[in-house]
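Every protein chain of the complex appears in place save one, which is left out.
Right after this comes chain A.
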Amino acid sequence: MLKIKRVPTVVSNYQKDEASDESVGCGRNCLGACCLNGARLPLYACNKLEKSGTGEKVVISGEAREPPVAFLESLVLGEWEDRFQRGLFRYDVTACETKVIPGKYGFVAQLNEGRHLKKRPTEFRVDKVLQSFDGNKFNFTKVGQEELLFQFEAGEDCEAQFFPCMPVDAENSPSVVAINVSPIEYGHVLLIPRVLDCLPQRIDHKSLLLALHMAAEAANPYFRLGYNSLGAFATINHLHFQAYYLAMPFPLEKAPSKKMITTVSGVKISELVNYPVRSLLFEGGTSMQDLSDTVSDACVCLQNNNIPFNILISDSGRQIFLMPQCYAEKQALGEVSPELLETQVNPAVWEISGHMVLKRKEDYEGASEENAWRLLAEASLSEERFKEVNALIFEAIGCSNQEEELEGILVQPSGSVNQTGNRTLGGPITNGTASECLVLQ
């Protein structure tokens, strides 16, 4: 079993050491059974319809409908500002100096000495992407309700709906948006699908689609969602996505791409060219669900094959980047240079996208495109390994790895379709417990 000592980032004011006793009686107004009764949060149900290509609302009966509340600004930023003024964050992230590193790509560096807590490091198992949920460890049902901003769901209606004060009802399996108390930028939030169901950190079709809906609803290319798998620097084994707003392109988004294939549902898959981390880009599809399902299939395949990865949802949900990585493994095997380790920068989704939070002034002053590139390159799979992984993915999503010319003989996706919508294609069937997963090394 591979282990490395890590100090996880604190994302909630109630996050304690995993070793400490969690069974103390509550009084914290959390989401557990002890406090849930009577809990109320605003609820935003986004509309069911697809947006047109320009991101404008689909016109229904000749009249474009405005959402009832300007989603991004009012709910996310407004509620965030409220918590900001109430002092719920561990530091004022806007007081952290930030700059664009000169260079072709424009990596963004931030000097943030307060983000990483100085405390006893905890053991974290990095060699298993699939691990069961452990109720004894910190999870989002233990978060104080004041850290929650609103409930979010993919609505049933043609219109987006907003309810300023809706009971949090376990029967409805609510999904919530919470603040990240150690923000990387102003507005940094967590999307926690079906929080009370206590899902472990792994991608499933329904949850990824919810994340895409959120990106689409924000309708702002500068609001992205990100995901870290276990082994790719997720800090909490309770299913969550992160999101925040940065009004400039990420280097990842600027990288050139080379088209590899188009699936039968119209999803175009490309690989990035000339970027330190080898990545896939998914876009298109005849519907948002098609795009989401294709990416979910790819993620499930990676999970089943124990390959850690990160996801970036970009361009208001039109583009999804998938980045398999191996930094943690290298780190555990002692293969990362001490210089890089000393910066204590872990290449999670935001770092790989090009946003680096640096803890030491010297790292910030000396930040260069070269250094950033070197760090990220360590996380990347090798050319060979990347090709192998792509082959696995293409098989799982029902396409063979062929050039576009041969599209005519693409194989139709096969495999059992589970009634509840959790499709699995190729690979071993998972039923939620880690012990049944094959570990291929």
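To be clear about the criterion, contacts are C-beta pairs under 8 Å (C-beta built on N, C-alpha and C of every residue); 3 or more make two chains touch, one makes a residue touch a chain; residues count from 1.
As a convention for this text, contacts and distances are computed from a predicted model.
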| item | value |
| --- | --- |
| Which of "Phosphatidate cytidylyltransferase", "LOV domain-containing protein", "Tubulin epsilon chain isoform X1" or "Gamma-secretase subunit APH1-like" matches, in UniProt, the chain that is not displayed | "LOV domain-containing protein" |
| Touching residue (missing chain; options A:E146, A:E159, A:D290 or A:D315) | A:D315 |
| Touch with the omitted chain, as defined above, among A:N13, A:N29, A:Q161 or A:N220 | A:N220 |
| Residue touching the undisplayed chain, where the options are A:V108, A:M214, A:L291 or A:C399 | A:V108 |
| Candidate in contact with the missing chain, chosen from A:E147, A:D204 or A:E283 | A:E283 |
| Chain A, residues in touch with the chain not shown (by the definition above) | 52-54, 66-67, 70-74, 76-82, 85, 92, 94-100, 102, 104-106, 108, 185-187, 218-222, 245-249, 251, 253-260, 270, 273-274, 283, 315, 318-319, 403-405 |
